[in-house]
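Missing here is one protein chain; the remaining ones are kept as they sit in the complex.
Up next, chain A:
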Amino acid sequence: MKKLIEPFAIINRQTFMIMVAAQVVITLLLWQSFSDGLIPKPGKVASAFVTLLGTKLFIENMLVSLLLTLKAMLYSILITLLFAWLSVLPFFKSVALFIVKCRYLTLTGLIFIFTLLTKDGSELKLSLLVFGIVPFFVTSFLSIIVNINPQEYELCKTLGYNNWQTLYEIIIIGKADQVFEILRQNFAISWLMITMVEGLSMSEGGIGTLLIKYNKYNDLTNVLALQLSIFIIGLCFDYLLGSLRHWLFPYSHLKTATK
């Protein structure tokens, strides 16, 4: 027990699982005890969640959002890779650094410009999402490039590689697995943005639209049920991208063996 509150203490997996289960139970009990008439009790949310999962409305809206997120992530990662790879060329370094700083721009302030530049709601949502995601992706990828072990470059030089071959070996091939890590870590950001972006063009639906609708009618039970489903899907994607990375790049999860 003492170990649980000791800095850097290592606990076994079973103890960890028991601890997590106990924390969840305590949270649910607190939620059950302190929620008043406005905040729905956990049982009510769970029941709404089960009902929601079986509705056509939820499935359709979730698919719309998922499709839009995946499309946006695909475009974003392609743009990110292009600028991140090019960032090692001095000419493009400034562009990549500018993209990184674009994190501080708010999407809300750019909606009108994007509306003028795009032809329909679908394109508007996609472009806003891509614009919102890319700076975070580029930031992550550039930090990977900056933190490359200098010995990787030195080994390339000693093998007689020129700069283009070094770029290919170290950054394109050597950091390919990191692309999945960036996707995994930043999926939450895309997921966060989608609810906001979908509120801009509600005609095509999506979980953002659904959330706005439930909020508008103070249907807090369904809002929380929907949040729960968003949370679970997020966790599934996290696991899926992690597994995909390990499957495609087996070395990414290898630890130094002590033979």
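Assorted remarks:
Keep this in mind: contacts are C-beta pairs under 8 Å (C-beta built on N, C-alpha and C of every residue); 3 or more make two chains touch, one makes a residue touch a chain; residues count from 1.
By our rule, contacts and distances are computed from a predicted model.
Remark: of the listed names "PRC-barrel domain containing protein", "ABC transporter domain-containing protein", "Putative tricarboxylic transport membrane protein" or "Acyl dehydratase", the one matching the undisplayed chain in UniProt is "ABC transporter domain-containing protein".
Here one chain is not drawn; of A:Q151, A:S203 or A:N218, the residue touching it is A:Q151.
In the complete complex, the residue from A:P42, A:G174, A:G199 or A:G242 that touches the missing chain is A:G174. Here one chain is not drawn; of A:V24, A:L159 or A:L192, the residue touching it is A:L159. In the complete complex, the residue from A:I5, A:L116 or A:L254 that touches the missing chain is A:L254.
Remark: the residues of chain A touching the chain excluded from display are 149, 151-152, 154-155, 157-161, 169, 173-174, 176-177, 249-251, 254-259.
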